[in-house]
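All protein chains of the complex are present and in place, except for one that has been dropped.
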Amino acid sequence: MVQSAKPTANTWCPGCGDFGVLAAAKKAILDLKIPPHEAVLVGGIGCSGGIHNFIDINGVHALHGRLLAQAIGLKLANPQLTVIAAGGDGDGYAIGMGHFMHAFKKNASILYIVMNNETYGLTKGQASPTSRLGFEGNIEVPFDAILTALSIPSGAFVARTFSGDPKTMTAVLSEALQFNRDHRGYAFVEDLSPCVTYNDTFKEWREKIVNIEKLPGYDPTDRSAVFRLCSETMRAGKIPVGVMHRPPKPTDESSNPLELKLLPDNIGPARADIGLEHNLAAYRTLLASAG
Amino acid sequence: MVQSAKPTANTWCPGCGDFGVLAAAKKAILDLKIPPHEAVLVGGIGCSGGIHNFIDINGVHALHGRLLAQAIGLKLANPQLTVIAAGGDGDGYAIGMGHFMHAFKKNASILYIVMNNETYGLTKGQASPTSRLGFEGNIEVPFDAILTALSIPSGAFVARTFSGDPKTMTAVLSEALQFNRDHRGYAFVEDLSPCVTYNDTFKEWREKIVNIEKLPGYDPTDRSAVFRLCSETMRAGKIPVGVMHRPPKPTDESSNPLELKLLPDNIGPARADIGLEHNLAAYRTLLASAG
Amino acid sequence: MSIPASQAPAHPADTESAQRRPPKELADVSVIVGGQGGDGTLTVVDLLGRYFRKRGLYVYTSRNTLSRIRGGHADANVRACRDPRAAIKAKADLLLAFDQEAIDVARPELDADALVLYDSTSFKADFPNALGFPFATLAGGQLGQPIYKNTAAYGAITVLMGFDDAVARQVIEERFKRRGAEALDKNLKALEIGRHVTLEVPSAVNRWTLAEGDAHELILTTGNQATALGFVVGGGRFFAGYPITPATEIMEYLMRYLPNYHGVVRQGEDELASINMVIGAATTGARAMTSTSGPGLSLMTEGIGHAGTAEVGVLIADCQRVGPSTGQPTRHEQSDLAHLAHLGHGEFPKFILSPGSAEDCFYLTVDALNLAEKWRLPVILLLDQALCQNASTVPAFDLTRVKVERPSVLSAEQVAKLDTYKQYAFTTHGPAPFAPLGTPGVTSQITGNEHDEWGHVSVNPVNRHKMMEQRMGKLLWARDELPRPRYFGQKEARVGLVGYGSTSGPILEAMDLLDTEGIVTKYLQARTLFPVQQETLGPFLDSVDYAFIVEHNYTGQLARLIREEMPQYHSKLRSILKYDGYSFRAPDIAAPIREAVHGSKR
Partner (left out) sequence: MSIPASQAPAHPADTESAQRRPPKELADVSVIVGGQGGDGTLTVVDLLGRYFRKRGLYVYTSRNTLSRIRGGHADANVRACRDPRAAIKAKADLLLAFDQEAIDVARPELDADALVLYDSTSFKADFPNALGFPFATLAGGQLGQPIYKNTAAYGAITVLMGFDDAVARQVIEERFKRRGAEALDKNLKALEIGRHVTLEVPSAVNRWTLAEGDAHELILTTGNQATALGFVVGGGRFFAGYPITPATEIMEYLMRYLPNYHGVVRQGEDELASINMVIGAATTGARAMTSTSGPGLSLMTEGIGHAGTAEVGVLIADCQRVGPSTGQPTRHEQSDLAHLAHLGHGEFPKFILSPGSAEDCFYLTVDALNLAEKWRLPVILLLDQALCQNASTVPAFDLTRVKVERPSVLSAEQVAKLDTYKQYAFTTHGPAPFAPLGTPGVTSQITGNEHDEWGHVSVNPVNRHKMMEQRMGKLLWARDELPRPRYFGQKEARVGLVGYGSTSGPILEAMDLLDTEGIVTKYLQARTLFPVQQETLGPFLDSVDYAFIVEHNYTGQLARLIREEMPQYHSKLRSILKYDGYSFRAPDIAAPIREAVHGSKR
């Protein structure tokens, strides 16, 4: 065996919600028997974004807020890779908001996990886009990633989990990764992952979460219905968790994920043969067409 | 009268949908008797963004995608100004998407008009975030700004209009501007504004638009209800227009717009007296507290 | 020889009396076509260009458009020449004008003898030597659509310049065959309309004749197209970009080309997404590029630095335009070099390469791809608006001159033979080779944080120091492999010129001009701008008394960069600058040199 980069010692505060995500992600990867070299975790910048250091697959540390762009570039260049992007709520919903929205539109088969702790952990506890009113002087209404995810007419898998419930989280991440590996499109999972140092919401969240799947009228293929269920749950002061959108198996090619639309042969840029010899004839035709 | 910058000759293609927005905006400003020096139009980059050159109020030409940030900075610095941001779908929903989302959260009392022509006009007709599948090879599902606007739990006024219906547009813009001027928060209006050169949808849109306000169950104070109405309308191949969210008069301060939360006295940075003399006592106290 | 202005046929009615003269042979002709956007000026230029090429002439076309879609003054220029010229001719011989504004704008560009051909439908030209026909009226009357006025005007020019009838028609056929039978038919009729009225004016017939050239084997292409082609044959397979003038065509060409080679082109939601998608793609071993112009480049600043420190080889084509901010989107400038040479917070290695012609764009893009991958760093291909969008005739691209080399990429087989694989191993001579993400048997960590050899975050000061030296060392170690300049002119000349990109065309023409006056010069066309190539610039500067650094910006960015790196030469450097949005004409460059030479001889 070649010796190559191995996971490093963890740097999170003891008790940080992110440990839950790490454990669930490891387990899901193991359960799905994904070989380490075939999987890539692209981390954001923030405490959460360090996760790529702690797991035995390929790791990429992207720029703050740009992890989705790097992850999508990776996937399109080599569609056989299992690509996970994972970072914080500041990374994903503040500086990364544009890419957050466009990832749904793009619909490449990658998994994006946001570890939402309603604060900027690594920069010491400022308000983030999901912070509630009053937190560190916050005066902006909190952003709800699930409602917005439901508003984008794409074939994405959408779910919310809670670090205090690792079993469900493992199940959801496994489903999401399988969804990706079946080339069914983008998967977005927001995990409620308390920051025990600056915003310890473990107790509160444990009390407030409501499994949307158990509510009457739940239908994970109907965005408006789930949108309404979530809105009502929130109005009642609770936090909906569970699978929010599970798109049905596609029936036509227009709902194919990005990589299949672009690369019907599933080879892709990274594995294309770029040797001049093998392309000479085609290049000659190409050059002849120019000018 | 001091002679100062006056509107320039128009540069749009004859028939461009943006003429409708220009006319409606002029009329709304006139109807509300807003003095030219008290109003600022911040234009984006794109054909649409040139609108600030054609109207007799203050004009700011922002960077591509950054018009909302400039407009909000303007408003917070001088809350007495009437501030309109106006640009294209590329400007607002592609490069500007992060700011688009955060403007709802921020909830400053400015009006944002997106002239959606489902293409990048000024760069000659590439697909934009709202382009339908197939347009110029587009393979991404179109973004629907109204659904997403409804997903953000803010007190914003939200509407969609059509350049082919100038009367309604004028009424909506007037209402939106009045909403701003009453310091009730952010107003977002998407105008369907065909690009006659690269994507002439006038005829199609005229046939497809459906006034949401006329549909059974319409309640502009209930986001989920309107969300469902819009979703259903779209599923039927139609395009919903009208006022999508008209928040009720606020009952407590937590729903105040950003400028009132920050500046209860409504003076603001631009009109603050920064002369050293008038602040000496306060500065002495401040400096004494330091170190 | 040409007609004095006073004798010129200003209007068809005036022309009957004009005497016949022997036609003047044109071996270097420049035609401006000006009007409002939508008048079809570009079409006329295209038709003329096609004809000129069939005549074996070198062709160069350029355009001045506004950042608006229809309306507003727009003009275009086509030059045909027996010598290879990649520059706009200093003065034009013929202006085809669709309105008076076209004349007013072009006036300073017209030769003293120039003729203005114009559409007299709606105005009478205010110009001494003018010839008007009511093209729009004629086309409207006979074809039902005044818009054919442009092809009618082309018809008039075919008479003025004594085109071969059959070839003139052939050009129309080639151009319009894909637009359907009706369009073709009407254009052919418009050609005849134009020919017909012009033939009635004796002094206009064969006013000029066109020299014959021998450049029949050339292709007409732009820097943007050549870059896109070079990218494909150089093994480029991933492109992400965002529309922006004058870079958009690179993306548009690649959208057509790349899907045939398992390649991918994505339009990102912005430039931040584009550069980061490109970085992501490159980590898998795909050769990847983005293209942009000033505003987008500025937005990519953080991403380019990230590629530098994470050691991911990527290519960024920067198609310079007038800045800063939105600037003048459609206009020409070379004002991003200083930014690029010093780009970003912190320090990281990068190469800045610049092709001097559309032809060079093709080959240098291939080199850039090889270098980016081998040296694991961002390579910037520095273009400019004129180079990107002006079309010129160049020799057909030669695949035997193309090499795809991958010395830094480890295959699965190579990896299997290693004991340890460290993505950021210290070396003393160049980058550690890397195994693309996905290579069986190994996992990697790739990061923009300072890291140790494994890619793990490190704040150890000794490691930091070594890593900086490892990365920055590339700027030294790679020197021998970086593209060399091209040299032109007389070896023994004591007056030097240095420039890059599209300025090469006007510089070479200026040198010819000076040569006829007995001023011998030589020119170093820089192709590696960063790291500053001391080993080529040094001997060149040593060999001259002084050197003119010719560039399109205010501060003299290339000159400053040379001063920064080679301050000992400072007293030899002089700048020739232009920053008004327009390209140099040869005399703009010749004049200050002439003055300096004569001044120094005084």
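Here are some notes:
By written order: A, B and C. Residues from 1 in each chain.
Going forward, contacts are C-beta pairs under 8 Å (C-beta built on N, C-alpha and C of every residue); 3 or more make two chains touch, one makes a residue touch a chain.
As the structure is a computational prediction, the values presented were derived from the model and not from experiment.
Hidden chain, full complex: it touches shown chains A, B, C. The chain not shown here is touched by just one of C:202, C:259 or C:327, and that residue is C:327. Note that of B:13, B:28, B:47 or B:63, the residue touching the chain absent from this view is B:63. Check C:124, C:256 or C:342 against the missing chain and you find that the one touching it is C:342. Listed here are the chain C residues that touch the chain not shown: 66-67, 293-295, 297-299, 301-302, 305-306, 308-310, 320, 322-331, 333, 335-336, 338-339, 341-348, 447-450, 457, 459, 461-462, 464-465, 468, 472, 553-555, 560-561, 563-564, 567-568, 570-571, 579-582. Residue-level contact of chain A with the missing chain is found at 11-14, 45, 47, 50, 61, 63-65, 90, 94-95, 97, 120-124, 126-127, 129, 137, 197.
For chain B, the list of residues touching the undisplayed chain reads 1-6, 8, 35-38, 40, 42, 50, 52-53, 56-63, 66, 69-78, 80-81, 98-99, 101-102, 106, 262-263, 265, 267-272, 274-276, 279-280, 282-284, 286-287, 290-291.
Simple rule for what comes next: only the chains that are shown with their structure count from here on.
Put simply, the C-alpha centre of chain B and that of chain C have 39 angstrom between them.
Residue positions of chain A with contacts to 2 or more other chains are 98, 101-102, 106, 262. Among the residues of chain C, those touching two or more other chains are numbered 269-270.
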